[in-house]
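For reference, the structure discussed in these notes is given below.
Of the protein chains in this complex, one is absent; all others appear in place.
After this line comes subunit A, so read on.
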Amino acid sequence: MAKYYDIDDILAEEELVPSVFQHAANEVGLFDSSDDTNKVEAGSRVELPFWLVRELYLRQLISIRVPPCFDRESKTREEIGADAAHVDLRSRCLYFYEVGCKIAPLVGDKTIGPFLLVAFRTRYKEVLIKAHTLTPAVAPKYLTLLTNEEAKLYEAGQSSITAFKKWRMGGPRFQMAPVLGRKRKPT
């Protein structure tokens, strides 16, 4: 419950997991709006968000498959193995590490943990180097490859470099309160 109000945690749990209903469920008509019976039959295949999956899976009401980007035989794994730093994780799963950490204990797949670690280690190094060296013009292109967490690391790296430069040069230390907006009134 420590992360109850955490925005990222909430959004990470929105990630879809392919699942199969093991029992019929009454009055749940949303997944398949074409019929009026408001009933989901046993055996129907749907992609459910993770917050729903965890509870239902623990009660053995549904069976799940590991999402494609964590699957043992998936292309993502091969790509990460080949060159982790340049895989586009953002388009596959915005909260790659968070979802991975949540799904691993649930399905009991012991290979997910090391896989995440390897991916993070290689990519972290690259993120830090890029944060210190990239010019603002090329940065947006690189940012499209990063997951949410990595983008935050990237920004942290960048802001520490600017803070360092500012400290060396001795810049202004009073600033307009950031909430008041950055747009300057025409003078």
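Structural remarks
The working rule: a residue touches a chain if its C-beta (ideal position, glycine included) is under 8 Å from a C-beta of that chain, and two chains touch if they have at least 3 such contacts; residues count from 1.
Everything below uses one rule, namely that contacts and distances are computed from a predicted model.
This figure omits one chain of the complex; the name its UniProt record holds, of "DNA replication complex GINS protein PSF1 isoform X1", "TBC1 domain family member 15", "Trafficking protein particle complex subunit" or "General transcription and DNA repair factor IIH subunit TFB4", is "DNA replication complex GINS protein PSF1 isoform X1".
Which of A:26, A:91 or A:135 touches the hidden chain is settled by the complete complex: it is A:26. When the missing chain is restored to the complex, the residue among A:51, A:124 or A:142 that touches it is A:51.
Within the complete assembly, residues 4-8, 10-11, 14, 23-28, 30-31, 39, 49, 51-52, 55-56, 59, 61, 170, 172-181, 185, 187 of subunit A touch the chain that is not shown.
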